[in-house]
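Sharing a structure, written as structure tokens. Questions coming.
What you see is the complex with one protein chain gone and the rest in place.
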Amino acid sequence: MRYLPLNTNDRQAMLATIGAATIDELFVDIPEAARLTGPIHDLPMHAPEMMVERHLKALASQNLVAGEVPFFMGAGAYRHHVPASVDHLIQRGEFLTAYTPYQPEIAQGTLQMLFEFQTQVARLLGCDVANASMYDGSTACWEAITMARRITKRATALLSSGLHPHYVSVAKTMARFTGDVLEHAAPGLDAATDIADLIGRIDKDTSCVVVQYPDILGRIDDLSALAKAAQAAGALLIAVVTEPVALGAIRSPGEMGADIVVGEGQSLGVGLQFGGPYVGLFACKQKYVRQMPGRLCGETVDAEGKRGFVLTLSTREQHIRREKATSNICTNSGLCALAFSVHMTLLGEQGLRQLATLNHAMAVLAADRLEQVPGVTLINESFFNEFTLVLPKDARSVTRALADRRILGGVSLGRLYPEEPDLGHGLVVAVTETATQQDIEEFATALQEVLA
Amino acid sequence: MRYLPLNTNDRQAMLATIGAATIDELFVDIPEAARLTGPIHDLPMHAPEMMVERHLKALASQNLVAGEVPFFMGAGAYRHHVPASVDHLIQRGEFLTAYTPYQPEIAQGTLQMLFEFQTQVARLLGCDVANASMYDGSTACWEAITMARRITKRATALLSSGLHPHYVSVAKTMARFTGDVLEHAAPGLDAATDIADLIGRIDKDTSCVVVQYPDILGRIDDLSALAKAAQAAGALLIAVVTEPVALGAIRSPGEMGADIVVGEGQSLGVGLQFGGPYVGLFACKQKYVRQMPGRLCGETVDAEGKRGFVLTLSTREQHIRREKATSNICTNSGLCALAFSVHMTLLGEQGLRQLATLNHAMAVLAADRLEQVPGVTLINESFFNEFTLVLPKDARSVTRALADRRILGGVSLGRLYPEEPDLGHGLVVAVTETATQQDIEEFATALQEVLA
Amino acid sequence: MSMNNQGRPTRQDNGSDAGGAPATSTGNRALLLEEALIFEIGDAAHTGVDFAPAPKVNSRLGGLDRRSAIGLPGLSEQETVRHYTRLSRQNYGIDLGLFPLGSCTMKHNPRLNEKLARLPGFADIHPMQPVQTVQGALGLIDELADWLIKLTGMTAVAMSPKAGAHGELCGILAIRSALEARGDMRSVILVPESAHGTNPATAAFAGYQVEDIPADSHGRVDLEALKARLGPDVAGVMITNPNTCGLFERDLKAISDAVHDAGGFVYCDGANFNAIVGKVRPGDLGVDAMHINLHKTFSTPHGGGGPGSGPVVLSAALAPYAPLPIVERQDDGTLVLIEEETAEDHHKSSFGRMVAFHGQMGMFTRALSYILSHGADGLQQVAEDAVLNANYVLRALEDVLDAPFAESGPCMHEALFSDAGFAEGFSTIDVAKGLIDEGFHPMTMYFPLVVHGAMLVEPTETESKAALDQFIGALRSVAQRARDGDASLHSAPHFAPRRRLDETLAARKPVLVWTEPDAVIAEAAE
Partner (left out) sequence: MSMNNQGRPTRQDNGSDAGGAPATSTGNRALLLEEALIFEIGDAAHTGVDFAPAPKVNSRLGGLDRRSAIGLPGLSEQETVRHYTRLSRQNYGIDLGLFPLGSCTMKHNPRLNEKLARLPGFADIHPMQPVQTVQGALGLIDELADWLIKLTGMTAVAMSPKAGAHGELCGILAIRSALEARGDMRSVILVPESAHGTNPATAAFAGYQVEDIPADSHGRVDLEALKARLGPDVAGVMITNPNTCGLFERDLKAISDAVHDAGGFVYCDGANFNAIVGKVRPGDLGVDAMHINLHKTFSTPHGGGGPGSGPVVLSAALAPYAPLPIVERQDDGTLVLIEEETAEDHHKSSFGRMVAFHGQMGMFTRALSYILSHGADGLQQVAEDAVLNANYVLRALEDVLDAPFAESGPCMHEALFSDAGFAEGFSTIDVAKGLIDEGFHPMTMYFPLVVHGAMLVEPTETESKAALDQFIGALRSVAQRARDGDASLHSAPHFAPRRRLDETLAARKPVLVWTEPDAVIAEAAE
């Protein structure tokens, strides 16, 4: 078999060296009763590369590819053009097939990349420091809440109604077991966010306020007052960014005073991937660095005084601190962090701002056009590349009808908030640089047909 | 622009260092009259990666992809499955973006690969030595004829009727200018090759006999007698192999006495590529090495006595010998040679033999099935993975009709030999490991319909 | 030695190993290229991308337009390709050589898997697309799930966990949900000392107290001691099998029975499943939950630290509590995705959601490609060759390296050695760094904690005999030097891009992001 270099002669020779007559002698510790002799039943036998490729291509061909149709979906996962060089570079064997850089002398490539990634993320989110990545935005969000609990020694978190409902679910799932108290309500279909309301609810038990920016409905609101209010009450402001490209156009949460900023980095370098692997961004103020979860890469020097990089502050981590660790995370999203970093390096400040400007412009064009569809109203006053429409019909059926017309026209709030009938007519529409004016036109026309 | 690192500030600073006021001062040597000021008219301006990708994808989508339909074409270009690791390895920047290894200390990767390639090719073709590649099989074939002229000091080459007609055209085109005499006739639609006839025509003016193995109609014949006859008359036997995979199943031309064996290496590692780039194989007996065209890699040692490799015997080549060189070739097919070599290394003797056996078996199944189509006859007694059918109709129209049914059913002799009406009903059919029994069935059924 | 801010010596110097060789002005050594940080070579005025001009529109950014600079340097495409290519060359990877990192299963990563994961039909689909448009994707998840269930002999599998530790969390939460469902509030999870750090960390993260399970002198769980500790407060045990000493827990079935009798559940850390896949099904040993690191056993690449994927197989007792989303096949063959929207009717008792979407699709694709390539027969061969290779290494080196449990019979997929027998002042790290010079990645050092100066060697099944022999020869020679007290080992590695790095300095004054040199100076001046 092509991946197994040993042939029968090799195996015989090696068994002889070991002093075993048969391979099964090496498996004696497995109780006879449970030990399998032949291959497990009703599973196929090994297959040539060509056959495996045919089988997976057949599966792939059953999916409607985003790039082949007018595409307007977001709600936490955005489709951006990723330069070809990104995918080439992350496939270099020295990156792809390396392990966590525990041997820094022969892992400077990964380590320097992580140091650069941490700096890019910290600057983009407006924070002092960032870590070497988390699984995704939703788990990063929960980790931030637990971090706030450790820092404030308080257990009540106020979750903004604009926070991605899946992020809320993840947090609620965990809180059930950890005893954290989470306060949260579903959003209303109007232009105003719940920031004012949140400010009013902060009290001495509040560990943190968690707000998404731009929020699940695409709304953008100034976080400065919220940050001040939280900090005044000894609580932390946690900002969640699911579309980092937005920060090429609007002020960063850190700038507005957020203590911890977490995010989903998938927009840069990673692609849609049906939801994973993605890359969780995690940044905060310098003073909280020792409470951060996950790996951190730091600068140092080698025995000759040359600058080099190592994983550091590991006393926060599970492999050193075990049950006292700040988190149980070990494997993170290293290669996605590389993709994010390469894409960000290609863009640079100039490119990121151009990209953001282009996204916003296309979104404005789309919003204006879609508002003209009879019965459709736009709730947003402010937005970046995503906004929410209210339809005269249940949006779930509309998205399915659009899909039948080979148009992927947004994410229905009905799917995101099944338990909230009032939101059923809401449709979240994202528009990036990959959408053309013709795509917008086709979408608008099809929407009109479907609603007619 | 993304590929141009200089921005306006850089350019200003550099002009200052140079002491030029404007960039145009550096172009003073171009006559004012001919110097262009603005961009050339009616050509598009620069475009983002995404736009270029869209445009080329649109063009690509207008072609019928071999892998998506029942495919049976050969006649000098064969479709084989290429393992994914081959394409990964040839895209390593250190291979892809390297130049000809003129600085061996930092080109050992390319050089060792070439040394391995030369050895693989020599062994496969059954020769003592092989070079580092030619453009393709057809130019390698002409180079072999000129080499035979230099060696024998004779100018008449006998080309077998089984030699690929395009290879014949290339040779005839060159011969018109070099004064070489080429004797050639089109093949007949029967099982017997023209070897006996060729033997009879060899005389004291014959520089070489050029025979293809397997030939354009897929026929296989023993070359031993031909080799003896040619050598007895002081001429050389040049064998041409357009399907190297065949040599995993049948004896090599070198084994049968050929003096020079050239071939098309596209079958291994390279793919169809609409005809190029391909890789010319060139091998011969040791005694003729100094008359070979193209680059040769040889073993040596470095200043510390470590084994290393260099380009050698360059006194044959244009950059040293100029008009007295054995050929004018400079750039060859290095990266395709790498792909060929990687694929061959993955196969190894065992894999190559399995591949060849599978090809032959599928071809036999196809031949048996197609023969059952009313009105269709098979001319071959012997074949490897390609054979010739005689149809009751002009084969050109049949291949077009099959294509309309999304089946690529062979190459018509009418297209290969437009000037030979008698061959118009001939269809050359190739069957490799990529064809399934279902493909064969669909082909047979469609052929029957088209002929009905 | 004085340095400029790009890690280049300001005095010409190529380090003590340059010997007679002259210094270079660049700090490069032929193909060993130094590379500065993007912040040192790029700036905001350069970029490696082009965009069509944006249509003119009135901003709707709610007055929050960014005014200040972000500080993100850009590079032209070639500079970018060069930067990361040069960095990559300072890394070691499986593609370069044997990577015997115990407990990490660094096996070959077939490029076929990379190619198939990039098919637009898998890579370019949105997680929230209407299910009728992603039947192939759901079908792939379903097919992989079926394999994992059959290979482990369990009832169900939760596909969404993003890595091993996340899978552990999933399993522990399922256990806790099952207990709560019967109104049984237990507070303790038992974990062996030899366990990986994620085990105790996970139990704590899920709100449990962690207590040690004692080990016997042969490196396995002490069954009697364990039984003694079981009781109404014990929610479950976390056992790694094969364990981190590379040994199979013979008594696992007995342990499971005891735990079950005491009303608890058995979590098995399946990180080492590679040693037993196709040879035994954990379900047959009474396991209730086990995560499978697709990035180990099923070869999805480690990528310098991730991403991974940690599906969790579950017993009948825990299956009802599996997290959302869940892929389910209808009678008509179509696949549905059970999320909050439909959970009520189908999956009432699910304990909730662990991630935003459906887990690591990109890893599922690679893993299924790997699994189908091997088939049931090949996967069994994988376990046999992995174990064969490990025992070959163990027996070939036990004369120069102390092998604490060698007497306990054959090891499984990894060979465990200790630093006993090294000369005074020589330890595992010296051997590890010596191996780097020899062209190998070191083994896992100082883990498991139960062995002094542990060296955990896991060759995996994808190493050839020739590769093993070369590795054995190298390790033998380095081990001998450690026994002989060869001082040059203390300064190893000598040939790597960097010499030993000062980790204390890094931790004492953490520099986690780059700052303009002058800023640094200013700071220093304070």
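The letters A, B and C name the chains in turn, as written, and every chain counts its residues from 1.
Convention: a residue touches a chain if its C-beta (ideal position, glycine included) is under 8 Å from a C-beta of that chain, and two chains touch if they have at least 3 such contacts.
Since the model is a prediction, treat every value here as computed from it, not as a measurement.
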item	value
Selected residue (touches chain absent from view) among B:329, B:390 or B:447	B:329
Contact set of chain C toward the excluded chain (per top definition)	14, 16-22, 24-26, 28-34, 41, 46, 50, 76-79, 81-82, 85-86, 89-90, 92, 94-97, 108, 110-111, 373, 436-439, 462-464, 466-467, 470, 473-474, 477, 481, 486, 488, 492-497
Touch list for chain A against the chain that is not drawn	1-5, 7, 9, 46-49, 51, 83-85, 87-88, 93, 105-106
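Here is the rule we go by: only the chains that are shown with their structure count from here on.
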item	value
Best-connected chain pair, where connection means C-beta pairs in contact	A-C
Rounded Å distance between chain B and chain C, as computed from the means of their C-alpha atoms	45
Where chain A and chain C are represented by their mean Cα positions, the distance between them in whole Å	19
Shared-contact residues (touching 2 or more other chains) in chain C	45-49, 51-52, 75, 77, 81, 85, 110, 112, 114-115
For chain A, residues contacting two or more additional chains	2, 49, 83, 88, 91-93, 346, 433
